[in-house]
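One chain of protein is taken out of this complex; the other chains stay put.
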Amino acid sequence: MHGITRRGFLRWGCMHCALVAGAANAQQMQGLGDWAVPPRFAAPDPASDEGGLWATMAREEQRLRRSPFMIRDNELREYLQGIACKLGADHCPDIRVYAVRAAMFNASMAPNGMMQVWSGLLLRMENEAQLAAVLGHEIGHFLQRHSLERLRDARVRSAFGVFMAAFGLVGAVAQLGALAGQFAYSREQEREADRIGLELMSAAGYDTREASKVWANLLAEAAARPGSDSSSNSVLFATHPASPERRDMLAKLARPGGETREQAYQAQLRRLYPELLDDEVRRGQYDESMMLLDRLIDRQGRRSELLYFRGEVRRLRAQDDDLDRALVDLRAATDAEGGLPQAHRGLGLLYRARNDLPNARAAFVRYLELAPQAGDAGIIKTYLDEMKS
Amino acid sequence: MMRLLALVLVFLVTGCVTVAKVDKGQQIVQGRLVVELEGPWNQFASVGQAQIPTWTIDGFSVDRLQFFVGVTDGAVLAPAQPGAKDQRPLVFRAQMQPHEIVALYETYLTRDGSAFKLDRLEPIQFLGGQGFRFAYLLTRRMDGVQLSGVGYGAVRGGELFGIVYQAPRLGFFPRYSKQIETMALSARLN
Partner (left out) sequence: MERLCLWAAAKWFALLLAASLSVNSAYAQSRNLAPGFSNLPRDSVVLLAPLDVELFSLGVGGIPEPRADWTQAALKHMKVALEKRKQSLGVRTVEIDEIAADDFAELLSLHAAVASAISAHHFGIHALPTKEGQLDWSFGDALQPLHKHTGARYALFTFIRDSYASAERIAAIAVMALLGVGLSGGVQVGYASLVDLQTGQVLWFNQLLRGSGDLREAERAAETVLALLRGLPDAQ
């Protein structure tokens, strides 16, 4: 294994090994026959194809560590690493989790133990158990060495070669949709990873019923897009196409009991919300964003931040009764405890567009009072001055 | 290998590239925008990009100066990219407000997954009347380079006029920003 990745991991990873000891519970592994977690992998012979793959992945990992798109929030990194460690049990020291700023639903695990979780996915998980379902699934692929199997298929390897050579794992956001399908796991591998993911979840004390909900939510969001074949249209889910079969299978295999750890998860996400929700809105896919925000508000209540972003999406989408509803959301975002300055700005822009000048003025004035140092204070003052004359 | 070649091949493939010199002194862009240049520039003259004259000092992977001259209502600034499922074409509308024009430009810059952060948006006198200036930081997705940008814009008679300069935030942008500011603030329409 590449020396760097070991050292890099030890800098902040291994403290989580201690968590593993207490996490395993007494539930038996079911549904997978006599499958058991394989022993830790030895570093492969560098001359073998597996060794080559590890080393190539190590290079990508180095690029990722240097990328400005890797999220450097230490608290989040430790939190995610802790979950992966609970799930990975004995493999914990070999797993390194990286959160990446990219507004797509994606998580992946390379055969050398590098795991990526993209912010578009983090935004869509409702609790820690749902994230554990996804991470457990990826660890399942890792434990069964599925990517190696795939890459031994020469056709897949050449597609992979294009991908790696051209874009690497880090730079690929725009091209991901086009290329991801070419080296996707087989159906059998996906099913296997789903089952293993459930077992790992269960062993780590998570509520396995949450796994199915991940796909149910994805399907609902994909269906929100206008147009016929919604799931293939949305690049959001290009790497993890949602399917009703997987949702149903996971629901069937789930067992009651276990934790969801919703509070812990939401506490972590809330620190990232302004940035992540901003990225989401900027995708310009308002129907999908609406579905997501409705769900978040449903789960977490009418928090100002969420109301602000939903109001903004409505203001930008501007269809049917969007503008009326945007007003409601933005007003609520300003009334709620800790009203956001930018909600006042949003209101001002909305009122101004509707020619309701007194309300627009009041909203802009309030924005400038709350955020006098805002970057766009200058232009807002101009809008204000224009309305005075 | 491919990143280097890709950057280079972009010039070969996306319309044929010829690079022409723009002398210092007075220059008229697209027959309408008059600018006073302190020094010479290099102009990217290509078939596809005819609408948005693009200049550079050190090369297009480094810095870039773009001119938007008389963009009309309904004009497509950038088409939806082929194969990119999620995208709509970017269209300018004459009634757009400064913050909407900046949002449009932001979408143009972030289609490849690059990250945009607006630092400032304020009114200025530009092209002999009311206009706006904005400053931003762009993190380029492809190679992770952090770029600073400054833009100057105004809508005159329903048409958009703009000058935007972008260069690496370290070492390059600070070197040229004053020159750019002088040029933009003294620009006028024919």
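Every chain is named by a letter (A and B) in the order it is written, and numbering of its residues begins at 1.
Keep this in mind: a residue touches a chain if its C-beta (ideal position, glycine included) is under 8 Å from a C-beta of that chain, and two chains touch if they have at least 3 such contacts.
Predicted, not measured: the structure shown is a model, and the values here were computed from it.
Chemist: Of the residues B:56, B:97 or B:130, I need the one that contacts the missing chain.
Modeler: Within the whole complex, the residue contacting the unshown chain is B:56.
Chemist: Extract the touching residues of subunit A with respect to the undisplayed chain.
Modeler: Listed in rising order, the touching residues are 4, 7-8, 46-47, 51-56, 58-59, 62, 65-68, 154, 157-162, 164-165.
Chemist: Could I get the residues of subunit B that touch the absent chain, sorted low to high?
Modeler: Residues of subunit B in touch with the missing chain: 1-5, 7-8, 11-13, 15-21, 39-42, 47, 56-62, 143-146, 168, 170-172, 174-175.
Methods note: only the chains that are shown with their structure count from here on.
Chemist: Considering the complex alone, what residue numbers of subunit B touch subunit A?
Modeler: These residues of subunit B touch subunit A: 1-3, 6, 81, 83-88, 97-99, 106-107, 110-113, 115-116, 118-123, 130, 132, 135, 139, 141-144, 146.
Chemist: Across the complex, what residues on subunit A touch subunit B?
Modeler: 66-69, 101-102, 165-167, 170-171, 173-174, 177-178, 233-236, 279, 282-285, 349, 375-379, 381-383
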